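Provided herewith is a single structure, encoded as structure tokens, for subsequent inquiry.
The complex appears here without one of its protein chains, the remainder shown in place.
Letters A, B and C name the chains as they come in the text, with residue numbers starting at 1 for each one.
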Amino acid sequence: MTQLLEAAPSFLRTDENIVDSRPKLVEMKGVVKTFPGVKALTDIHLTLHQGEVLGLLGENGAGKSTLMNVLGGIYKPDSGSVYINGEEVHFDGVLAAQEAGIAFVHQELALEPFLTVAENIFIGREVKNKAGLVSQREMETQARPFLRMVGLDVDPQMMVNSLSMGQQQMVEIAKALSLNSRVIVLDEPTSSLSENEVENLFQIVRKLKTQGMGIIYISHKMSEIFDLTDNVMVMRDGCYVDTVPTSNTTEDELVHLMVGRDVENYYYRTYNEPGDAALELRDFACGPWEKPVNLTVRQREIVGVYGLIGAGRSELFETVMGLRNGGSGTVLVHGNEIGARDPVRMQQHGLAYVPEDRKTQGLFLFGDVMFNTSIASLGDFISWLRVNERKEKEIVVNAIETLNIKVSSPQTRVGTLSGGNQQKVVLGKWLATKPEILILDEPTRGVDVGAKAEIYKIINELAAQGVAVVFISSELNEVMNMSDRLAVMREGEIAAVLSRDEFNQDVILKHALG
Amino acid sequence: MKNGIDLLDRVGEVPVAGSVSKFIKQNLGILIGFATLLVFLSIFADNFLSWANMVNLMRSVSTNAILAIGVMLSIMLAGIDLTCGALVALSGVVAVLSLNNFGLPLPLAIVTGVIIGVVVGLLNGLVIAYTGIHPFVVTLAMQSICRGAAYLAAGGQPVTARNTAFTALGNGYLGPIPLPVVYMIVLFFLLYLLLNKTRLGRHIYALGGNPTAAKYSGINVVKVKVFVWAVSGLLSAFAGVVLASRMSSGQPTAGVGYETDAIAAAVIGGTSMYGGVGRAGGVFIGVLIIGMISNGLNLLHVNSFWQYVIKGIIIIVAVYFDMRKNKGNVRTGF
Amino acid sequence: MKNGIDLLDRVGEVPVAGSVSKFIKQNLGILIGFATLLVFLSIFADNFLSWANMVNLMRSVSTNAILAIGVMLSIMLAGIDLTCGALVALSGVVAVLSLNNFGLPLPLAIVTGVIIGVVVGLLNGLVIAYTGIHPFVVTLAMQSICRGAAYLAAGGQPVTARNTAFTALGNGYLGPIPLPVVYMIVLFFLLYLLLNKTRLGRHIYALGGNPTAAKYSGINVVKVKVFVWAVSGLLSAFAGVVLASRMSSGQPTAGVGYETDAIAAAVIGGTSMYGGVGRAGGVFIGVLIIGMISNGLNLLHVNSFWQYVIKGIIIIVAVYFDMRKNKGNVRTGF
Partner (left out) sequence: GSSGSSQSNSGSSSSSIKLGYVPSTMNNPFWQAILDGVNEQIDGKDVSVQSVDPQADQSKMNDMVGDLIASGVNAIILGPYDTTGVQPALQAAADANIPVINIDTPVDAQDLVKTVVASDNEKAGALVAADMKKKLDKGSQVAVVNCPAGQACIDRLNGFKAEAGDYFDIVQELDGKGELSVSLTLTEDILQSNPDVKAIFGVNDPMALGAVQALAAHPEMSGVLVYGVDGSPDGKKAIKDGTMTGTGAQSPNQIGKKAAQAALDVLDGKTVEKNIVVDTFLITKDNVDEYGTDGWQ
């Protein structure tokens, strides 16, 4: 077999920088995949060795997830071949890929809401007892070690629909681990995890590595790439660019490979004298904790909100927006107390909430980019049976240009966009409403470095124009660099509000952990 | 970012727009099916294309057409309205009774019949919006209630309208065109405007496409739902009053199973049961197809038992065709 | 995360579990409704609690119970099966005809009737799985086809079974218990096993809860769908043959609208039309409630017109109750 591989045509420009004598677990050659109107993958090569952590890097829409979906048996490639342990394989479904030893944590959560954590972990491979019947108890017992491994402290009998996003992400990881596979694909597994959980995950990955497992790791967070990977493969516009050993490269070089130009400044932040209080929470309590929260956000100010997964950040602001029932205490907008809170009224008061889960909360996947970007600001161009098409076009073109959304036309269906580009569409929708108070819940989830910088720039400009911004994030670097003040949440309450000169990683984490 | 101009050029192909070519493009699958049926019947069924038969066909589809508009809207919200058939009976009975027994003047009697529909529709909408019970269940239960109410109001017997002017509503003409056909055309035009030229229309698409995202987008979810079911109730009731006028009697047994044909027309016309997808023109053609099947098969002297079989097959084939041609609109899942 | 204890408290709402206390906990809403109805009828309807009436009640719900099992499975996949009523007619006619005309021995004739159902169900499942057309449309069209086929096979007239042994299938007893009741109990037990103790059952929950996740988890989506509709077809046909045996004739008009009662029972019993949620015990109680409404109202000498109204109201109230008590299981959306 090895013989055969070495005899492959020499024009295949694979991995010439990498000399690795370890056996090859996965090899993909000349993979091509087209969707109607989009060439997602052009002649892609990939090699993964035993015990290797291969980073996969590229802008939003570069084709990373598509490539992994080919490896995971979800898409069939138009041409090209896939080898596992040197043997060519043709997966006709997820099951075949699983059986060949490939586990997959998808970019978008894919769990069963009405099954328990244990059932989700063993779905498709349910544990049977001697009578050939599925055994609930046995599954729960077997699930526990995996949950402990990922550090998720929930009962395996709990239904998944009652977990927070971050917790669900951990379940996904536990599920992938339980497959005992030889290859694990992690497609942006940390996009809704915070430092602590990320570190935990990294330890797991390092352990798996020593056991000879191969790991493909996709992330837009450069620090993670440098922390974890042995080699990095870079893709651009569906094409293979290069593979470099991590130890021999720099962040700037990788970014250059990814976007084809230099990006100098990530964090745009000019500081302004804050104005009047725009949003005030007074003894506002919600969620299972019911602990009172006090917070003031002023005009021209960016207030970061940091916390571990399940700390209640999303829950707090969703309740404020009236997107969740409950919540006691006072909410003031521009000094006026808001009586009944519902999303329609809050929007009329000038608030906008960019939700964290783009797929379920943000997007109309079967509508096009135009529909999605304009849906929250219809009043600007429709009145009395007249649709001002010029204005409508302006809105969408504006979003596409300022956020650099990669689409072939405004009529592209949002469901076919890459994850990062979908995230930009959600942002575009809310920016079009010209909010006075902007609440961003993980706005850069899954967004590539270049685009992140652009988003930071936009947020900065908005603040300069007088918008009050709440910036919820699980990425410490991000909130530390972008915020004027930082609220650290823990179990439903604000553990501390730090001003910029008090920002310090250890202090913040101490408050977050309690 | 120099491709702004590029983009603006390509913005032209708005999904919601009016011209004939767009209509054809959007409804290609169903139009092919329609044309096939039309050509087939023109050749094999004598008299199919005669003016008399065309008038007869259009008048006979008008009830289903009016119901299909409301049902289509409910389906676009990934819901359904099963109350419409029973409401046809109830509103007809109520209109005739208020004419006969309460001596209301004709226009008022007609309005009373229609208001019953609005009330029932509002109830449906409010229960659906506030309790979270699936529309299928709510409107099914309401169907049972309305049917019972129709029987009770009418005392189990048809009630004959004593005011002969009442019959004009359903049997009159505007020039050479029967009034029910006029109603149908006007209502379809209004549907077109609603879906393409109003905010509410966009909100319907949005709410049907993703209810959670609609809520997060600041759409008044309750309002949209209540509107849709209330309109559907109104239309069913209007259709029921017109039907009662055509028969000059209110029949508590009228409209049994009408919801089925209305759903079939909406779905053949490209409305997706998963919500968020639907076109006014498509539904109109769907209505015509459903009408042509039974008119055509009768003209072709096909035994009524075979008609059941053929109708079932045509429905599946037509929906399949429409889906193939509009692949983009098809959700995964089923 | 020291609040692990907190979490443990909320664990109660497991969808699959065995003991009586869990059964009560899971079906609390519906059980309260059931008990209310039971107490009410015991007090006001003479004879309601008599052994004879209980036997009578159980026998009369058996058809709906058997249909409800299949319909419930289809609803759990966020689909539906509207073919079942027409299939009751078709299978009954086919079984009697193959007994009369083709002289098949009794067991073979029964099997033939049931096989018709499996074939129809397989067709439904395959079309649904491969074309992506919504189950509502597919099974509606198939309903029309089956109804037509039943008329055609029977020549529009009821066909009387000449073999008197045939009637034992539906009219016989096992000890004091009528056979249809025995079938019902056995089938519900099998349903319980399927949903709680087999992989396939887990896959049904999964596919209904989140089809994408199911696919990513390597579940054979086509297989699950085909299985569910085939089983539903099988059960409908079996119910049809039993009913034909009880009537000692195959009636092409039988089973009109039976799907409605089956759906109502499934939904009252806590099956969610959004898919992914359903409990065998709940559906059984749902079936009993639907049966008790009409049995009880008949015993109370309530006029059949009022029965329509009351039935509609009870359905909404019962579903509402069940939803309030099982909030955790309710999806947002409608």
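In this text, contacts are C-beta pairs under 8 Å (C-beta built on N, C-alpha and C of every residue); 3 or more make two chains touch, one makes a residue touch a chain.
Worth saying up front: this structure is predicted, and the values here are computed from it rather than measured.
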Note: the excluded chain touches shown chains B, C
Missing-chain contact, candidates C:Met142, C:Ala213, C:Val226 or C:Leu243, resolves to C:Leu243
Sole residue of C:Asn56, C:Thr131 or C:Thr212 that reaches the chain not shown, by the stated touch rule = C:Asn56
Provide the residue numbers of chain B that touch the chain removed from this figure.
-> 45-48, 50, 52-53, 56, 59-60, 63, 151, 156-158, 160, 171, 243, 246-249, 251-257, 294-295, 298-299, 301-307
Chain C residues that touch the omitted chain in the full complex = 45-47, 50, 52-53, 56, 59-60, 151-152, 154-158, 160, 171, 178, 243, 246-249, 251-256, 294-295, 298-301, 304-305
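As a convention for this text, only the chains that are shown with their structure count from here on.
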Intercentroid distance (Cα basis), chain B paired with chain A, Å | 43
Taking each chain's centre as the mean position of its Cα atoms, how many Å separate chain B from chain C?
-> 30
Hey, what residues on chain B touch two or more of the other chains?
-> 212, 331
Hunt down the residues of chain A that sit against at least two other chains at once, touch-wise.
-> none
Within the complex, chain A is touched by chain B residues 1, 4, 7-8, 10-11, 13-16, 193, 196-199, 202-203, 205-206, 209-210, 212-220, 276-277, 328-329, 331
In the complex, chain A touches chain B at residues 323, 343-344, 346-347, 353, 355, 360-368, 370-371, 375-376, 378-379, 382, 385-387, 389, 392-393, 396-397, 400-401, 404, 409-411, 413, 429, 433
Which bits of chain C are touching chain B when the two form their complex?
-> 77-80, 127-129, 131-138, 140-145, 147-149, 151-152, 156, 211-212, 225, 260, 263-264, 267, 272-274, 305-313, 315-316, 319-320, 323, 330, 332-334
